[in-house]
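The other protein chains are all here in position, but one chain of the complex has been omitted.
Up next, chain A:
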Amino acid sequence: MSVPKFRTSINDFLEGLPETVLIRLFYSPATCLAIFRLLPAMAQLFIMAMLFNDKPVAATDLNLWVQEGSTSKQYDALEKLRGMHLVKQSQGMLTLQKTFRAGLRNALSGGDHNNSFGIPCDTEDKHKVDIEFLDEHANNQWELILHFMVGTDTGKIPNNGVLSLLRHSGLMEGSTPANMRITNAGFQFLLQDVNAQIWTLLLQYLNMSEDLHMDAVEVLHFLFMLGSLELGQDYSLAALSPTQKIMLDDLRDYGIVYQRKSSSRRFYPTRLATTLTSDTGALLTASASMDSAIAQKERDTGFVILETNFKVYAYTDSPLQIAVLNLFVHLRSRFANMVTGQISRESVRKALSNGITADQIVTYLTVHAHPQMRKSTPLLPPTVVDQIRLWQLEMERMKAVEGYLYSDFSSKSEYDTIAGYARDLGVMTWEKPNKRMFFVSKEGNQQIVDFVRRKVHSGA
């Protein structure tokens, strides 16, 4: 699935940062908590074991925590911790990074004086907005971007910041809004779930912010802070740095935060922000997790029915969902609340040639399967799944290598020396010793020609 991949990619980004930058990140308790939440479960276990223990822990003690047969997981977890400079190892003893220990303790037991979790506004908002409004706002903003990508005519165009981000990330190409076209990467982007999509864009935003001389630490602090805010609460701009205020403008365009006016002194995080660093099972408060569970039920129920005869019925009226389905389904008729279509060789091949993989199609169909489909195991008809994979294989039925075929060797020994030379160079792609023939790739041919010339000269 795509989610773990993107989770690791924000982790990868963090691992790529130099130690000094990471330590600056650890000064914010909210960031420490967010980093903790992004770690694999085994690494979290190790950190918890060391968090309230000031003395170093022997590396061998960790073995007692781990079941036999899970040593590879233990190794991965330790690698990750060391890569992010969370844990130091010397002479077989492990120590938790000082700043991180203080930050995470602060986050868990309170007593945060940095306001890294955001400051709720103490004055009443005259134009207070509720959670439904925020959800709708976030959805509208986000879908505007997605609609623009698939080219639905909504009459609205996202702001310049969004456009340049799309261009910069290679999801779309073209210089003016009118001639911008979606790229192959863009198609793959559309098939991911929202959380992965947001992280993709935010990581691109991070890359771009470095070019704009924004401080990556402040950008990350802000993103991780957003992940720990509570939905429906308004927060004051007072605690934000100038960089973060600039970011707020951009994030407003993505629908991650809501501000009534750009001059407003308060902002509301939307659901897109508050779920940034959480799995649904690990939401910040009980009430928030309830909310999201209910919302998930209402919003994220699947709508696609796939039959063994390759017919697709999708109960949706969203132009966006229809546009995404249109990437790999041959759509036939549209009704008020559903569309019907057919998965065919042509429609899948079209998707494959756009750079979408068979696995992505299967994942998309699995994730968005109608509740009715969930009663059957396996979820999707195996015939269809297999056929989609076969169509992908069919695209690669022929492998072609350009080069030269050597034949007509006068003796076996001549063949053996020259073929042996080609084999050692690693340029031979095919050989048939009993017919004294072999094939050399175009790149390696010159060396063989030179070798043969030398041989002939020395022999003559």
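Throughout what follows, a contact is a pair of C-beta atoms (placed from the backbone, for glycine too) under 8 Å apart; a residue touches a chain by one contact, two chains touch by 3 or more; residues count from 1.
The rule is simple: contacts and distances are computed from a predicted model.
**Q** Can you pick, from "Ras-related protein Rab-21", "RAS guanyl-releasing protein 2 isoform X2", "Proteasome subunit beta" or "General transcription and DNA repair factor IIH subunit TFB5", the UniProt name of the chain not shown?
**A** In UniProt, the chain excluded from the picture bears the name "General transcription and DNA repair factor IIH subunit TFB5".
**Q** Consider the whole complex, including the chain that is not shown, and state which of A:Arg105, A:Arg260, A:Arg345 or A:Arg389 touches that chain.
**A** A:Arg345
**Q** Looking at A:Trp199, A:Phe310, A:Phe328 or A:Tyr364, which makes contact with the chain not pictured?
**A** Of these options, the touching residue for the absent chain is A:Phe310.
**Q** By the contact criterion defined above, which parts of chain A meet the unshown chain? Give residue numbers in ascending order.
**A** 309-310, 330, 332, 342, 344-346, 394, 397-410, 414-415, 418, 429-430, 432, 437, 439, 445, 448-449, 452, 456
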